[in-house]
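Note that this complex is displayed minus one protein chain, with the remaining chains in position.
Labels run A and B following the written order; every chain starts at residue 1.
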Amino acid sequence: MASSRTPAGRRSAPSRAAGFLAWAVYGFLVLPSLIIVPMSFGDKDEFQFPPQSLSLYLYEKYFFESNWMDATFESLKVAVATTVLSLLLGVGAAYGLARSDFRGRKFLTLFLLSPMFVPVIVIALGLYLYLGSAHLTGTTLALVVGHTVLTLPFVIVTVLAGIRHVDRNLEVAATVMGASRWTVLRRVTLPLLRPTILVAALFSFLTSFDEVVVSYFIAHVQQQTLPVKMYSSIHWEISPVLAAISALLTALSLVTCLAVAAVQRDRQHG
Amino acid sequence: MAEEMLRFEAVSKHYGAVVALDTIDLRVEKGEFLTLLGPSGSGKTTLLNVIAGTVAPTSGRLRLDGRDVTDLPSNQRHLGMVFQNYALFPHMTIFENIAFPMRVRRIGEAEIRRKVAEALELVRLPDVGPRRPRELSGGQQQRIAIARCLVYNPNLILMDEPLGALDKKLRDQMQLEIKRLHTSLGVTILYVTHDQEEALVMSDRICLMNRGRVEQLGRPHELYFRPRTVFAADFLGDSNILDAVVQGAELRAIGELVSPAPPGLAPGTRTKIMIRPESLRVLDGGEGAPCTVHGTLEDVIFVGGLTKFRVRVAEQIVLIATRLTAVNDAASATGMPVRLGWSPSAIVVLAT
Partner (left out) sequence: MAVFLLPAVLFMGAVFLLPLLVVVYTSFSEGGFTLQHYRELVSRPLYLLVLKNTLEISGLSTGLTLLLGFPVAYHLARQSPRRRAFLIIFVMLPFWTSILVKSFAFTVLLGQNGILNSAIAAFLGDGAKVKLLFNRVGVVIGMTHFLLPFMVFTILASLLTQNPDLRRAAEIMGAGPLRIFSRITLPLSMPGVLAGVLLCFILSMGMFVTPALLGGRTDIMMSNLVDFHVRETLDWGVASSLSVCLIVLTAIFTLLLARVRGGQLVPSD
């Protein structure tokens, strides 16, 4: 879509109004995440916006409080494990779906992607009842499994989309030249899918790291993840340390966001 | 009889109700350059894919160098394949691309280096080894793709419209390049194209395909001068096709068009005849010819080295005569009465 400038170069009134509204919404979109940042540099145990003096007091509180650090570490553990598991299951599944043609393939695809269409609370309840009866709630394994249920569909969707950019002729050429299916996968398809897999991994990691509903249901106090601890804090006794944590999480989101954009831009110039 | 490299035995391919290939019987000889020619949907690409192993036939057998390979997977058939979009691995250097099939066959590093250098010499691109495919032009990429095929001496090289993505001049050059490689190496090539000119230039034999069937198989000359069906006559080169009926010893087309009838046709048989535009001459003044017809010059079309004359000889019939452009052709006035002449041997009777 080209811009709707008149030949004289001036934009029409409706398009200027639309532009103004758009910018207002851009502001609305980033404002919440951004006001956190100045607040996080406050120097007291209360909310100050803007802070009266800048200090790293709240960050120190975060890094030196064992509760928060334990929760953070637990989240990191779970996020890494979830990412690895999702990639192992998802990349293969996406490849299998994209490069095969059998009856019921559409149905199978829908099945694998169905967690995206089920409300999280229902998945959380299901896991709670199911794992609870096996006395598995509260374990890191349960969290990894629960998170993977949520991230696996997105890994599959991402890799499916990425595979479409891998020229099928490349795989046919390699096969006709004598390569086995594993060789084709290893030396042709996967190297070309690297940027896609990276995006899927980032998505997986961030989703798991920020996941709250399922974790809230199946984690015990000792295995609290960072988001669960944050949720309790916001709900019950709101603490200014949250500003520091939120700022760090926002930074993490921003880095992921830029990394994904860079990878996608690379692919277009690839 | 020359040695056989490839044989199709009653190969059919059905996609549900759609018949892509209908009982194909075909022999490809060792060292020959056979072109599968036809419009889209004719089945030529399906046929190629059956050989490559990417498509399994619904029925029939496929023999490669004597062996029945119908059930043999793609990667064990020892074939080479060249694609329209080159299919060079973008994440590997040119060297690695060409080395790939040899690495798959676990050939030693020194040997690989030698053969890659040889292959690059063969396609006249000796220095591009360390570069990436995207740094090369389309024509260069295609030459590398061909080099990649030649390097492991496959039984048969399949080429799927390899020049379709190149512009005309480059295509003409590449046609000769491929032909040169074929002649000097003696490798068997199966070439797919919809471009009849390309087929005529390059092939030892042409397999003309139409709607899943082999319409006609033969040398280029044969297909051009002795097409057997309307489709064949129409697909290769320009043609003038007319209805005709057997009357006595003559074939009479509409109006004055008359030719001796070929033996063996019953009187009253309706048939179609074809004459190539270059076999029709626009006669000067009192010039004579074995067969003639009167008409009105409708249009003179200048196509560079050739000039086409559109002559209306009857209410619904326009004949096209072509000849090398003469200097005074521009002086021909449209609307003028003209006479066309030809020799009866130039008439081809087609099966209806």
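We take it that a residue touches a chain if its C-beta (ideal position, glycine included) is under 8 Å from a C-beta of that chain, and two chains touch if they have at least 3 such contacts.
None of the values given here were measured: they were computed from a predicted structure.
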item	value
Chains shown that the absent chain touches, full complex	A
Residue of A:58, A:81 or A:156 in touch with the missing chain, whole complex considered	A:156
Residue ranges of chain A at the interface with the undisplayed chain	1-4, 6, 12, 14-15, 18-19, 21-22, 25-26, 28-33, 35-36, 39, 47, 49, 88-90, 92-93, 95-97, 99-100, 102, 106, 108-115, 117-123, 125-131, 145-146, 148-149, 152, 156-157, 160-161, 164, 206, 209-210, 212-213, 217, 227, 230-231, 234-235, 238, 242-243, 246, 249-250, 253-254, 256-258, 260-261, 265
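Keep in mind that, in the parts below, only the chains that are shown with their structure count from here on.
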item	value
Rounded Å distance, chain A centre to chain B centre (Cα mean)	54
Contact footprint of chain A on chain B as seen in their complex	52-54, 74-81, 83, 85, 87, 89-91, 100-101, 104-105, 148, 152, 158
Residue ranges of chain A touching chain B (in the complex, touch as defined)	167, 169-170, 172-180, 183, 187-188, 191-192, 270
